[in-house]
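Apart from one protein chain that is not included, each protein chain of the complex appears where it belongs.
For reference, chains read A, B and C in written order, and residue numbers begin at 1 within each chain.
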Amino acid sequence: MTVQNKKKIFNDPVYGFITIPDDLHFDIIEHQYFQRLRRIKQLGMSHYVFPGALHTRFHHSLGAMYLMQQAVQVLRSKGKIITKEEGKAVSLAILLHDIGHGPYSHTLEQSIVKGISHEKLSMLIMKNLNQEHNSQLDEAIEIFCGRHPKNYLSNLVSSQLDMDRLDYLKRDSFFSGVSEGTINAERLITMLDVVDNELVIEAKGIYSVENFIVARRLMYWQVYLHKTVLSAECMLMNILRRAKYLANQGVELFATPALCYFLQHEINYTDFEENEMNLVYFTQLDDYDIFAAIKVWMEHKDNILSYLCNCIVNRNLFKVELSKEEIDPERIAFIEKQIRSKFEVNDEEISYLLYVGTTSNSAYDPNQPNINILYKDGTVQNISDAADQLNISVLTTPVIKHYLCFPK
Amino acid sequence: MTVQNKKKIFNDPVYGFITIPDDLHFDIIEHQYFQRLRRIKQLGMSHYVFPGALHTRFHHSLGAMYLMQQAVQVLRSKGKIITKEEGKAVSLAILLHDIGHGPYSHTLEQSIVKGISHEKLSMLIMKNLNQEHNSQLDEAIEIFCGRHPKNYLSNLVSSQLDMDRLDYLKRDSFFSGVSEGTINAERLITMLDVVDNELVIEAKGIYSVENFIVARRLMYWQVYLHKTVLSAECMLMNILRRAKYLANQGVELFATPALCYFLQHEINYTDFEENEMNLVYFTQLDDYDIFAAIKVWMEHKDNILSYLCNCIVNRNLFKVELSKEEIDPERIAFIEKQIRSKFEVNDEEISYLLYVGTTSNSAYDPNQPNINILYKDGTVQNISDAADQLNISVLTTPVIKHYLCFPK
Amino acid sequence: MTVQNKKKIFNDPVYGFITIPDDLHFDIIEHQYFQRLRRIKQLGMSHYVFPGALHTRFHHSLGAMYLMQQAVQVLRSKGKIITKEEGKAVSLAILLHDIGHGPYSHTLEQSIVKGISHEKLSMLIMKNLNQEHNSQLDEAIEIFCGRHPKNYLSNLVSSQLDMDRLDYLKRDSFFSGVSEGTINAERLITMLDVVDNELVIEAKGIYSVENFIVARRLMYWQVYLHKTVLSAECMLMNILRRAKYLANQGVELFATPALCYFLQHEINYTDFEENEMNLVYFTQLDDYDIFAAIKVWMEHKDNILSYLCNCIVNRNLFKVELSKEEIDPERIAFIEKQIRSKFEVNDEEISYLLYVGTTSNSAYDPNQPNINILYKDGTVQNISDAADQLNISVLTTPVIKHYLCFPK
Partner (left out) sequence: MTVQNKKKIFNDPVYGFITIPDDLHFDIIEHQYFQRLRRIKQLGMSHYVFPGALHTRFHHSLGAMYLMQQAVQVLRSKGKIITKEEGKAVSLAILLHDIGHGPYSHTLEQSIVKGISHEKLSMLIMKNLNQEHNSQLDEAIEIFCGRHPKNYLSNLVSSQLDMDRLDYLKRDSFFSGVSEGTINAERLITMLDVVDNELVIEAKGIYSVENFIVARRLMYWQVYLHKTVLSAECMLMNILRRAKYLANQGVELFATPALCYFLQHEINYTDFEENEMNLVYFTQLDDYDIFAAIKVWMEHKDNILSYLCNCIVNRNLFKVELSKEEIDPERIAFIEKQIRSKFEVNDEEISYLLYVGTTSNSAYDPNQPNINILYKDGTVQNISDAADQLNISVLTTPVIKHYLCFPK
C-alpha cells in the first residue's frame, strides 16, 4: 500500500510521462529541500524575453533523471554491467545535481552567498540528506564527486554530454519557444557507449553531436545571454548588492527572515560547514523571497534601491551595449557623465547604475573532458580531432563579449 | 524610431511568434498593470500536479490577442467589414480581458476581495487605463461590456467559443502536457462567420466544435478540478481566510504592505469605485505576495496557520474524497472526530481543517449564448439541436461533485 | 554478428525510435510479404484531401508493435505475468495483423477479391509465414484468432481499445495534420490493467477514453469518410469493376501480371485455401500495380474506363451529395437524366457514373467487446454504463449517411 502511494507519474510536456522508480526517489522528491526547487526558475530572468520560460529546477531535475534512466537502459543493452544499486545511485545523483541552486539560479549565484558555487552547495545538501536517509546516498555522492570506480557513471552526471545538458537544452528550447535549440536527446543517448571506463558516442551519432554543440551555442547567445536578459540579471544582482550594503549600514529593509539573514551576514563556505543553521536558512530561500522584497523596496526611501526595483518590476530595463573589444573608457566616461546629469549620485553610487563587464561562452570547452567518438573499428577519437567535421576548434575558443549597461 | 522600439515580437512555444500590432498595444503591455500579469499563474496551484503549468495570465492574454488577430482576418476575408479601429478595439478588449485577475487567478478570487468577480475588476482597471490613454479604449470597453453595435465582436471576446477559451485550452494543454486537451484553434477560427450580427461556425467545423467541447470537459476534470489541485486550492483559500481572521484579531502577520491592506480591510465593489487607493493596492498584489507570506507563516505562532502553511509549502496536501452524492453526514462526523483526536481544535477552528463543498462543471452551458452552426443552405442551428451530433444535452447538464477534504 | 545486423532501429516521427526486439521480428519484417506493406497506403485515397497522408501499412504495423511493447511492460509492472514467449507472440500478432491488406487498404477490399476480409487474408498469410518459420508463430496465431488462454492478449490485438486503433488514430492524425484527432496513447496504455482475463482501463483514464472515442468519430467524418475521399474511393472501386468487366469480355488491358490475374479470375476464399498460387499472386499486388494501370487506361478505347481514369488521375473527382435520409428517387432520376444528356451510356453503363450507397460509422460499437472501466474499489463497469459520462449510448448508434456520387 505504501508502495502504491509512492508510485508516481509526472506529466511532462517534453517527454510525456516521467515515472518515479522507487521509494527512495519518491522520498527525496517529497523532501522540502527538493520541493523548494519548484520555486526556483531554471532560467532566472529569461522569461522577461521568453514569457514561456518559467520552468523550474524541479522540472529540469526530474527530466534529467528521466534521461538518465534511458541512458542506463541503453548501456545495459550494449552489455555494460550496471548493477541495480548503481543504476539507482546514478539516477539519484542527477536528480540532486541542482539541489544547491539558490533563488534565480545562476543569476544570484554570487550575490546571496559569495564565492560558493551551486555545486558545492549541492554537495553539502546531499550529505545532509544522506544522513537523514541512513547513508543510502553514499554511492550517489561518490558518482557526483567523480570518485566512483565506474567513471562513466560520473560522465553521465557531469561532462560535456551529460544528462544535465541534454535535458536543459531540450527543455529550455521547449519552454522558450526557440525551436532551433532543440536537440535529439533520444538519438544521442541511443549512441552512447563506454570505452576504457569513459563515456563515448558511436560515430554514426557524430552529426547529432555537432548539432548539439551548435544548438547549445545558439541557446547561449539567443536566450541565456540575450541582451535584455543580461540587463535584467545585472540589475537583479545590483539590487541585492545595494540591499546588502544598506543592511550593513543598519537600514531597515522589508524581507523574509531567511533573506534578512543573508542580507545581514556574509556567509562563506566554512560557515556552511561549521554552522548547520546557515544551510537551514539557505534552503528556505527561493525566487519568492527575492521578488516579494523587491516589490516592497519600490517604495524604499533609498533612491538607488527604489529606482532599481521600480525599473525591474515594471520592466524598464537598462540598455546594454555589447562589443567584441573592451569598452572604450571614453564611452564609459561619457555615459557616466550622462547618468550624473540625470541622477544625483556620488562616486560609490554610480556603480549601481552603470555596469561594465564581460560575458563569455565557449560552446565546447577543450579543458573539460572531451566528447569522444567511437569508430566502427574500435578506435576512439576526441571530436575536435575528428576529420571532415565542423571545425570544433573554432567553437572551442570562448567568445568574450564586453558589455556596458545603464539606464535608457 | 519610437515605432521601431515599439515593434515587438514575442516568442511563444504555442504559436511561434506573436507580433504586437501597434503603439497603443505596446504601451498597454508595458504598463505596470499588465506587467503584473507576468506574476499571476494562469492555473493557480495546478503546477503541483503538472509541473510545467507555470504559465501566466500575461502569456495567455498575448495568446488570446494573437488568435483575435487571426479571427479578424478570417472574418474580413469572408467579406465582413471590420474597420481598422474596430479591429484594434476588439484586440485590446481581449488583451485586457483578464487584467482584473488577482493572485493565483481563480483560486483566490473570493478570498482577497469577496463578492467581486475578476471581470468586474477588469472593467475597473480598463476604465482606469482608458483615462490614462485619452479615451483610446472607449470602443474596446464597449466590446468588452457587450454594448458594441457589432455584437459578434463581443462574441469573439466572450462567448462559448471565444478567443479566450481557444487560447486557454490550447495553452493549458501545452504547458500541462495533457495532450488530449489540445484543440485545433486554427481550424475553428477558419470556420468562423457572422450571421445576424452573431458569431457562427460553418457546418464543416462541427466535429472540431464537438472535439473542443469534449477537450474542455477533459481539461476540467483532469487538470482544473484534479483532486490534488482541488486540495491545494482549498488549503490556499483557507490560509488566506485564517490570516484575515487573525489580522482582524489584531495578530501581527508578516506581509507585504499590499497584502497587509487586504488582510486588514474587507473591501467591496463600492469601495473600489469610491476610493482609488483600493485599486492601487489591488494592482500591487500577485502570487509573490501570497507565497512569500505563506512561507514566513510556516513559523507563525498560530498553530492552525502554521500547520496549513507548512502543509502547502512542503506539498503535504490534504486528502480529497469525491462523490456524486452529497457527502454522508456520518462520514463528515467521523472524519471530524478523527481530526479532533489528532489536533486540539475548537468548533470554529475545525473549519480550517475540514472542507465540505461542491465543485461542478458543465462543458457546454445552455444558459449562455449558444454555439451556432451555419449550414451550407444558410440556415443556422444551435449545436445542441444539431442532429446526429454528440448528445450535447448530456454535456449541458452540469456535473456536480461533492468533496470532503481533510488532513491525511 | 548476425545479431548485430538484426538489431535495427526505425526513425518514426510519431514515437521517435522504434526498436526491433529480436531476430524473428527482424526476419518477418524483412520478408517480402511484409515489405509489400511499404507500398500500400494506410489511408487509400485520403491523400487527395490531406496531402501528407501517404503513410503506409508498413509504418502503422511497426507503430502498433511499438505500442504493444509499451502495453506489455505496463501490465508486467502491475504484476501480470506475461512470459517472454507470450510477449513475443503478442508483439508478432500485432505486427502481422494487417499483412493481408491489399492495394489501397480498405478501398479495394471488396474489389480485387470479393467477400474476403483483410483479416482472413492476414490469417492465411500468417499461417504461410508460420510454415516458413518452423511454427514459431503458433502462439501469435492463437492470440490473433482469440484462442489464447490469456484472452487479454487478444484484446490488445483486437478490441475497441487495441494497439491497432491507438496507433492508427495517432498516426493518421499526425500525417493528415488533423490535430484534433490526436489521442494520448501513452496515457491510455499506462491506465491498462487486467481483470477476469479481460483488458480494463483504470477509472482515472476515463476522460482519455472519452476523448479517444470522440477523436475517432472526428477522424471518421473529417478524414476517413470525407466527401472528397468518398468520391475518390468510389471511383477507384468502379474503375476496378469496369476493368474486370472488360477483362471478362476479353478486352485487352494493360496490367502487371498479378493485376491481370485478378482482373481475369474471380477468386474466392476456398480458392485461396486450395491453390497456393492465388496467395502468391495476391502478395504481389500493391498500390503501384493499380495506379500504373489506371494511368495507362486513361487512353483506353473503352470510354467509360478512360473517362473514369482521367478523372481520378487528374483529380476531377465526382460530386458527392450526403444526406441523413435515403436519397429521393426523383433526385436520382434527375441526376441520371443529366448524366445521360452529357454521356452516351446504356443502362448498364450508367452504374459506373452514378453511385448510390450508404456509409456509416459508430464511434463505439456495443456489439463488440466493451471498454471496461476499473474503479478503485475493484468493480468493473462497461464504459457506456458509467454514470456522469458522455452519453456513450449516443455514440453507439451508428450514424448512417446516404450518398449520391456523380460527375460534376
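Here is the rule we use: a contact is a pair of C-beta atoms (placed from the backbone, for glycine too) under 8 Å apart; a residue touches a chain by one contact, two chains touch by 3 or more.
Values in this document were obtained by computation on a predicted structure and should not be read as measured data.
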item	value
Option from C:66, C:104 or C:175 whose C-beta touches the chain left out	C:175
Residue among A:182, A:268 or A:310 touching the omitted chain	A:182
Residue touching the undisplayed chain, where the options are C:32, C:249, C:270 or C:346	C:32
Those residues of chain C which, in the complete complex, touch the missing chain	10-14, 16, 30, 32, 35, 38-39, 47, 49-52, 54-56, 58-59, 62, 174-178, 254, 256-257, 284, 286, 288-289, 291-293, 295-296, 299, 313-315
Chain A residues touching the omitted chain (full complex)	178-180, 182-184, 187, 207-208, 210-212, 214-215, 217-218, 221-222, 324, 387-388, 390-391, 394-395, 399
Positions on chain B where the hidden chain makes contact	9, 16-17, 186-187, 190
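Operating definition for what follows: only the chains that are shown with their structure count from here on.
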item	value
Distance from chain C to chain B - Cα centre to Cα centre, in angstrom	43
Centroid distance [mean C-alpha coordinates] between chain C and chain A, Å	49
Where chain A and chain B are represented by their mean Cα positions, the distance between them in whole Å	32
Per-residue multi-chain contacts in chain B, two or more chains	178
